[in-house]
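Notes follow the structure.
Apart from one protein chain that is not included, each protein chain of the complex appears where it belongs.
Order as written gives the chain letters A and B; numbering starts at 1 within each chain.
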Amino acid sequence: MSQQTEPRSKSEERAAAVKAATVAVPKPLTFWEQYRRKPQGMVGLGIVIVYVLIALFAPYIAPYDPMEDLYLADRLAAPAWMAKTSAKFKDAPPTIRMNLGPDDWVREEVDDISISPYEFPYFDGVGMEIVLPQTHVVEVEETVEEDTWEEEEGFWASAATDWDPWGLLESNEETEPSPEPEDEYGFDFEPEIDSGIDASAKKLLLTYEVDYDYTPPQTFSFSFDYSVDAPSSAETVIMLELMTPDGEVFDVWDARVYGSVESGTVLVDARDYDLKMRLGQGFFDEPTDILFSERGTYTLRLSSWTDSKEGPVTLMVTPVKFEILGLVHGILGVDHMGSDLWSQLIYGTRIALAIGLSSAFIAIVIGTSVGLCAGYFGGAVDEVLMRIADVLMSIPDLPVLIILGALFGKSVLNIVILLAIFSWMGIARLVRSQTLSLKERMFVEAAKASGASGGYIMREHILPNVMPLIFANLVLRIPGAILTEASLSFLGLGDPRVPTWGRMLQNAKQFGAFTRLAWWWLLPPGIALTLLSLAFVFIGNSVNEIYNPRYRERS
Amino acid sequence: MPKKVRLPIAVVLALVLALGIAGAPGAAKMAFETTGPHVDEIIMPIIKEQQARRIAYERGESVVWSGLTQPEDIDRAKAMPNSDMTMTLGFHMFYLCFNMRKEPLASQPIRQAIAHCVDRDNIIRTLFKGYMLPMTSFVPQVSPFYKADVPVYPFSYAKAAEVLDKAGYKLDPVTKVRIDPKTGKPLAQMKIFTPTYEVAATSAELGKMIADSCQKVGLPVVPEPMDFPVMLDKIDIRDFDMYVLAWSLSRNPDFLYDFFHSSQDVEAGYNNPGMRNPEYDKQSELLRYASNLKEAKAASDACQMILAREMPYVPLYSRPYIDAFRKDLVTGYVPMKGFGAASYNNLWTTLNIRRVDRSGRPIEGGTIRWALSEEPKNLNPCVASSAYEQEVLSRLNDSLMAMHPDTLDDMPWMARKWDVGVWEPQPGKKGTTVTWYIEKGIKWSDGMPFTAEDVEFTINYLKANKVPRYLPATQDIVKVELLDKYTVKVYFANVSYWHIYSADLSFLPKHIWKDVKDWKGFEPWKEPHPKIKGYSKLVGTGPFILKEYVPGEYVRLVKNPNYWRLKK
Partner (left out) sequence: MGFRSYVIKRLVYALIVLYVILTLNFVLFRVMPGDPTKMIIDPNFTPEAKAELRSQYGLDDPPLKQYVTYMGNLLKFDMGLSFSTRRPVWSELKERLPNTIKLFLCTFILTSLTGMRLGVKAAANPGSFTDRVVITAGLFTHAVPTFFIQLLMLLLFGYYWPILPIHGTMSAPPPAGGWNIFLDRLWHLVLPVTSNMIVGFGSWALYARNTMTEALGQDYIITARAKGISEKDVLYHHALRSVLPPIVTLLFMSLPGMVSGAVITESIFSWHGVGRYLLDATLQMDYPAAQGAFYLIALAVVISNLLADIAYGLVDPRIRVGAGGAK
């Protein structure tokens, strides 16, 4: 069925072990000269070098960290170039992020209101310090009564903070229900005047125009923090509105503050039920059916006014973060967590190479030592070691790796070790039979006669002679290790903390790549895996052709 | 663009909370009949892959796409013009649990501060695209026992810092870690266990988000994703600081006793946070052994107040039931409050669902297809324990009481009425009795009458064999008395209103089960019925009969011709 690589090589090695006596060892000097003439080998080498370079320079090639940089775009955003090539994603919005500071806003000039830039710690960009004067001018038309039902009780009780029997909580921010807003703002007008604020208040109005020339997004958000320093008797209103190109204004957030507030956080998000309710929508409706649903200029309006009679009110506003999560992003789009797929692909190279090389290396070390010992010492040592190899060989590796992975935890190191433990047997057999035949040779006999120790003979006489064999096997073992690790990751048994290609494929299957027909999520990791494995097969075959003439005859 | 009609808040609340529906117009079909079923056959293909279920739904090979959680799927379903989306609040609760046995989490300000660091809105919007409901209470909102006016801990770094400062946990300006005033050393690292990214990507991510917020106020919290069984094991031996998991709760708040009473802080008990609070113990005992609903309500209110103060958990969010129905194929499904329109607890959808013709008019009879997401596996009612088995079994069995889909009140069902009384198990001790008056004329699906004898037999059988699944229900039962053929009285060792639910079991037909010796290995759906050809020994009183179950492939249910609620 699938993944025949491992057992197939096992079986071939079993056969090869028999023939090992016939392996001809060329002079090492000529190796590179011979290798250079193998086009397959050179292609393989070239590919591997490219992968190694990618792995080394991953942080320079990949624009993002695959594990840390999340929410770069909307869930499952398509590659950016799809906006030009595909009808489905034509003119889809990229991620738009803005931090609106004092210089960005267009200010409606009103006397006595001063705005000065203010830099907040922890916030990008420049915020504002706004001083609203005491109330003294009557201005009826422009006054907007806000509407605060979501603040006041909080539909899901999350805002029901007033009740505080143990004095645990402090709530300065208080709100109360208000009558209907004015007709101008798209609400049904009810000419009831709110008693709270003196209509003579001076109003701050900041506007910012956003040209939106894309298809509707799925997610947009506005966020900022604010604080109010006001006399305790003062009532201050802060409000955020959005005006569509056809002039309709939607009140997306507002707050009514009594006295001072140390800090308040505002987040208006298209995914929030609060906003849906404000827009009169239901649970399954999308605010983007109303806002950013058409192309044109949207105007963001931040306004504030106060009825303070005992002195000015200072309002601190951090930069207003405006964000539209893109439906297209980067070279390969993003996954379900908004993580950049291109970066995942690039960083995956590191893990694949590391796992493939290290586990093949460990397997070779174990296999060579076992093979040398078994072959050299023979007898009971040989018998025991070969029986262990027999047992391990008859265990289907993937099921065991699944079980052991669940048992010992899913770290990369564990996976490497487990892969190595289940793949040294073939090499051990090869090395053993080679050792058996070398043991009988003259130079070994001579060394023995001169009183050299077993370890010395193995190291100095036998090992150099089996080296070429080991090298070819090392290379041919790598793709098996890479593919088995990918299978494990794909089955959800890989290390959850590292980005691997197997995991990319698993996520693609699990989190909607099929629903979206996101081939750009599925194809790259698979192709990357195939190419890398193929390169090692090329190299291994070429090495084998040089060291094993029989092999050359065959292919 | 249509001018917006502003609905008064009360109307919106009523729409969402009371009806449990929002969104698609016309979804509110609360009219339901208590007779049925209206289809002859239900074919339930077993489709484990969510994506394949989507395909089946889109092709009309399943009339329902149930249990939607992934935003991609919800968006896809609602974009289909022939989809009718239903949403009801549920008894699901996702929470962050603290280990209160060891410092620093034994200290209440630390727990409070962490609670202030939980940004539920952000979690819900980034991980679930807004399709979850923030939860701040220990009893789900949809429960009649929900107490709205308990203190909550809104997300605020400032408040978290303030709580910590007040309690003496000062921030070390260099390391940015808070100093424990008791030891003078920086706080030790605290881990949040979460299931792995593969198993539950959202939980793993959620753990990370909470940990990140905590670090901002100087609490050294780190997430640690781990395999689910390993995690359960660690929780069992109380080797954890914090973890995130979900409960699927029930209408009755007696879980408050199981979760937080000090007697449950034992091995395999569910008091994982290790809450030991005498005041709470007293209140939760009052709740557990309440003799009526009024007492229970008062005690549950008190429990919720104490929990809000002690914060053994931080409730995070509740998952609503979101199901999409093909309105061009079926109608009549009932979005049941707390249980969803397509869940197995919902008897009303089973009874009322019917096909529609091309013009959208309901028609009687015929076959509907309803995809299952998992294998029912074991249909032996004694050992079946998972929701997947209930998906099938619940349609084959009826219970003594039913639950009103809107008010969640108990309704007479196979029992036309019941009395709750008191007796003296031992001199000076009180115990509850429940007398069931069973409806006459109810038949098992093989035609045998269902009588009080079956009730008596079932209770005795489960009790005698110590069937673990029903042990919590049967362990307090002292004896069962058969008053007449249709009346049975159950005696309990102690007083508790909740005992009436203990006796409402999945009943076993005496004429089949009296000969069953190996209740564990019995596979009634595989054995032929002794008398009726083509029937199996899986006999029930419910609206459907299991006709065929091909493991891994499908389940086929047909209308029970002997069903007692058939429309005459």
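The definition used in the following text is that a contact is a pair of C-beta atoms (placed from the backbone, for glycine too) under 8 Å apart; a residue touches a chain by one contact, two chains touch by 3 or more.
Please read all numbers here as calculations on a predicted model, not as lab measurements.
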Revision key, fill the gap. Filtering B:Ala158, B:Leu232, B:Val478 or B:Ala493 for touch with the omitted chain leaves B:Leu232
Check your understanding: So which of B:Asp258, B:Asp281, B:Glu295 or B:Asp410 would be touching the chain we can't see?
Key -> B:Asp258
Practice item. Out of B:Ala106, B:Ala188, B:Ile363 or B:Leu471, point to the residue that touches the absent chain in the complete complex. Key: B:Leu471
Point to revise | Residues of chain A in contact with the chain not shown | key: 1-8, 10-12, 14-15, 17-18, 382-383, 386-387, 390-391, 393-399, 402-404, 406-407, 429, 432, 479-480, 483, 486-487, 490-492, 505, 508-509, 513-515, 517, 519, 522-523, 525-526, 529-531, 533-534, 536-538, 541, 553-555
**Study point:** Touch residues of chain B, complete complex, unshown partner
**Key:** 43-49, 51-52, 55, 59, 229-230, 232-233, 247, 249-250, 254-255, 258-259, 264, 266-270, 377-378, 380, 383, 385-386, 466, 468-469, 471-473, 475, 520-521, 523, 548, 550-554, 556
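We take it that only the chains that are shown with their structure count from here on.
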Review point. In whole angstrom, how far does the Cα centroid of chain A sit from the Cα centroid of chain B?
Key: 33
Revision key, fill the gap. Chain A partner, complex, touching residues on chain B are 1, 3-7, 9, 12-13, 15-16, 22-24, 51, 54, 70-76, 78, 85, 87, 112, 120-122, 124-126, 129-131, 133-137, 141, 148-156, 158-159, 162-163, 196-199, 201, 204-205, 225, 227, 229, 305, 309
Practice item. Please name which positions on chain A make contact with chain B in the complex. Key: 70-71, 75-76, 149, 153, 155-161, 163-166, 168-170, 180, 186-188, 218-219, 244, 246, 248, 262-263, 265, 267, 269, 271-273, 276-277, 279-280, 282-285, 290, 336-337, 406, 409-410, 492, 494, 496-497, 503, 506-507, 509-512, 514-516
